[in-house]
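Have a look at this one.
Of the protein chains in this complex, one is absent; all others appear in place.
Right after this comes chain A.
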């Protein structure tokens, strides 16, 4: 009997951003002290109504509790510096006017745009395993810690000492060490949510002390690597995946032996033979002894800054000996042999609009994959009679035969992406990303009908 949770066994346990529709993303999740925690985020924080939160789910009552809210801080130059990717996507739309219509305060603003990554870790100064959370902030991303799930305190300086670092991604534990990498750059002039001013991995065994050491060479020694985009453990090693607009994603790994910086070895180069159409490693996850990697171009499958794409997501699988398989994508010749997609699914798992594999997770003997699917934007662009599209959730018991579990954003075409997956004793939690605000901004010019919900959702499947 299949272990895969079918669509009818998923129910929505949070919707419309839990009362804050501008909280578009359930960005991170973790199971801590017998409860689920989620970190929300808002694409464009303008005032207190957008404040992102860390929330806790009480399974017995079905209630959500806010356990942390981003503090409000005075507005400064960085607060509204334009997002250089977004500005190109919504060319012609005055974002400031849009914000004014919403009646936002201009004095104070939430310090954080959201909470990107969560993990459990016991550092040297932690009396017990703590929940660590990384924030996204125009004032420098921070790492928060809680021991009891109620009191969250920053550990270390904003940006770990570099306030131009927007966030940290991929909080990852190997042995008694915690790893992370900077994500995004914040300046007075512009914001880039993905590409960081430092292309390094950092490591610590005591985050409370706020001392992090450099764990890798800058860009793993390749100046074309513009970000360490994902971190994950597998095969007893830390794997790091990059974004590389020139030659495509790279995957490196280290046993993290001795003192940092560690020795990293290349595993997959040149976008796994797809070059920059596999611009970045977007998700990684170990399953049945192999490492599964999602690649692609984030956003709408087109990198506006570097003019790359359009392209659709691919999935590869890495074995412990560094050999790899193409699971879904374009068949191709490579230095490592002829790669035919073992799932028989092409780029985007057969759907051109699946721009990126945004989440990978394992639950009860099956691997799940969540996509970012942007067909709704296309529907508006071509004046389609109906807006269609939305995320897809796929699953597989062997990593090769995949089935589509949920399609079309579970009935809401603004639900464009699955941002996070969490396997828990209660079942599989699915956190989504909702793009209604941006769709509205673009659709307003065309009088497109948008009678669907905004704000993230959380689904529970069991």
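The rule we apply is simple: contacts are C-beta pairs under 8 Å (C-beta built on N, C-alpha and C of every residue); 3 or more make two chains touch, one makes a residue touch a chain; residues count from 1.
Criterion: contacts and distances are computed from a predicted model.
**Student:** If you look up the hidden chain in UniProt, what protein name do you find among "Sulfotransferase", "ABC-2 transporter permease", "Sulfite reductase [ferredoxin]" or "Putative polyphosphate/ATP-dependent NAD kinase"?
**Tutor:** Looking only at the record, the undisplayed chain corresponds to "Sulfotransferase".
**Student:** Sort through A:235, A:255 or A:332 and give me the one touching the missing partner chain.
**Tutor:** A:332
**Student:** For a quick check of understanding: of A:254, A:276 or A:412, which residue touches the chain that isn't displayed?
**Tutor:** A:276
**Student:** Among A:8, A:257 or A:307, choose the residue that contacts the chain missing from this document, as touch is defined above.
**Tutor:** In the complete complex, the chain left out is touched by residue A:307.
**Student:** Given the full complex, what residues of chain A touch the hidden partner chain?
**Tutor:** With respect to the unshown chain, the touching residues of chain A are 245-248, 270, 275-277, 307-308, 330-333, 335, 337-338, 346.
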